[in-house]
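So the structure is just underneath, and the comments pick up after that.
With one protein chain held back, the other chains of the complex are shown just where they sit.
== subunit A ==
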Amino acid sequence: MDTLDNSEWDVVIVGTGLRQSLLALALSRSDKKILHIDENDYYGGAEAAFSLQEAEEWAKSVDESSTAAAFFNTSVTKPDLSPDSSTPQLSPSRKYSLALSPQLVYARSALIQSLISSKVYRQLEFLAVGSWWVYTTSSGNQALREPISIHQTDSIRGSLLKVPSGREDVFQDQVLDFKSKRALMKFLRFISDYEEQPQEWKKYEYEPFTTFLIERFKVPEVLHAPLLALTLTSASSDQVSTMTALPRIARHLRSIGVFGSGFGSVIPRWGGMAEIAQVGCRACAVGGGVYVLGKGIAGEGKYSEFDGKLRLKDGENITTKWCVRDHAPSGIPAASDNRSVTIVSSDLAPLFPSLGEEAPIPACAIINFPSGSIPVEGWDQERAVPSVQIAIHSSDTGECPPGQSILYGYVALSGAQGSQLLKKAVESLLASVDITPAPTILWSLQYEQRCIPVNGSGSLHMTWGEGMLTFKQSQFDLAFDDRILDEVKEIWQKIMGEDAGDFLVFEDREPDIDDDD
């Protein structure tokens, strides 16, 4: 069968992004007749990973005219590298696997559980997220520990301060005074079971988290930035509510030590979530699912009148009981974030200190630029400047050649101001790491990604006529959001009905995999 015309299916999944691919995995043993298509000629959709050349092609192909497109305002910058052999050079295109979704996954995430119970983790490799750093320029924040360099006079150069990774770190800290330590320890004890103590925080629920820290625990201001860094939110410090911060910090702290000492989250190797998407698709193919890339659906507007018939872009007519696809275009302009991918000519080794003798070598470091640590020209809004997150991936991820690293930047700020802020953050970061020769930027990609607010109204998916199911488009978050899995489960349940069984729980297909002799 080399044509799809007149074929009949139980489920047609449109797009090979992470959600669709997890759904494909969930349906992989269902005996449903599944067709999984993607209009792109690559796997992963908004979670794809690209070689250099593919990334440049992707940047060019992004549809600037559509207000419903997930990505826009793309630009690739290649500094003029002198051909002189003594200066660092880009490696060949295929040495890179740049992730559109360089998310980290907390050890306690339901995603990890699902990858294990569905047995596909055997086809994946995970690496540790090591240290978390806070960038600071101010003279007032010197009370923190382990500055790896300090250049106080130059406005663009600051210092990077390591966030303590747990209570032991706090105990052993040489710089914090006793009072601060006590306040922090008290807070950390509280957060270990904050759900049980609503009386402590309910009245601060919608208040800024920093207010809560001061009023309830007397946590000194110097510790606010490191604690906010653990939330991985890009909102301005005064916009992060207690309700937002507590579960995120708890998620961080509770995950530490699950897979080994000194770290609590992991990243997939080879290009972020793209790898998980591919593994999910392969599992579905192994179960008999049919895969066709470069094949989209014709007639984008037909969400509301789905009658089981679909027309593909090359004219094939197919029928299906269920069709699962991305969010429906709403026509409402969505907010957007700025994102960037920067290839750097250094392994930035000082940012990847060992996690301990028994622990794996960390392959990712998180740098947080607190609200206001990077000035934005012409900032006239009442709220503070949003914070910037940069995840640095080492060459151990397979995303770049040895001796280089990839900086994935993210700020919840649209337009030129956001892109400017990201650029400055990357420059400041590079200027703050004491390493010789000084790291230089070899290549960078900037783009904006549209999102709908995480707390947006409406159910996780909507039904458009019998059989048409859609995923919600979500905001980029530096950590995998377990609600994605809930959304997948909901759709899976709808398709499976009574016979659903356990979600993503499978036996090994390969009998003797652990046979080691």
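The definition used in the following text is that a residue touches a chain if its C-beta (ideal position, glycine included) is under 8 Å from a C-beta of that chain, and two chains touch if they have at least 3 such contacts; residues count from 1.
Following the convention adopted for this analysis, contacts and distances are computed from a predicted model.
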Exercise. Assuming one chain is omitted from the figure, identify its UniProt name from "Phospholysine phosphohistidine inorganic pyrophosphate phosphatase", "Vps33a protein", "60S ribosome subunit biogenesis protein NIP7" or "Ras family-domain-containing protein".
Key: "Ras family-domain-containing protein"
Exercise. Using the touch definition up top, pick the residue from A:Val266, A:Cys323 or A:Ala479 that touches the left-out chain.
Key: A:Val266
Practice problem: Determine which one of A:Ala55, A:Leu223, A:Ala363 or A:Leu445 touches the chain that has been left out. | Solution: A:Ala363
Quiz item: Out of A:Ala46, A:Leu115, A:Val222 or A:Leu310, which touches the unshown chain?
Solution: A:Leu115
Quiz item: Which of these touches the unseen chain: A:Glu47, A:Asp337 or A:Asp396?
Solution: A:Asp396
Exercise. Based on the whole complex, identify which of A:Val286, A:Ala349, A:Ala416 or A:Ala438 touches the chain you can't see.
Key: A:Val286
Practice problem: Decide which residue listed in A:Ser30, A:Gln278 or A:Gln420 touches the omitted chain of the complex. | Solution: A:Gln278
Quiz item: Which subunit A residues touch the hidden chain?
Solution: 1-2, 43, 49, 94, 97, 107-108, 112-113, 115-117, 121, 123, 125-128, 192-193, 195, 250, 254, 257-260, 266, 270, 275, 278-279, 281-283, 285-288, 290-293, 295, 360-363, 396, 402, 509-510, 512-513, 515-517
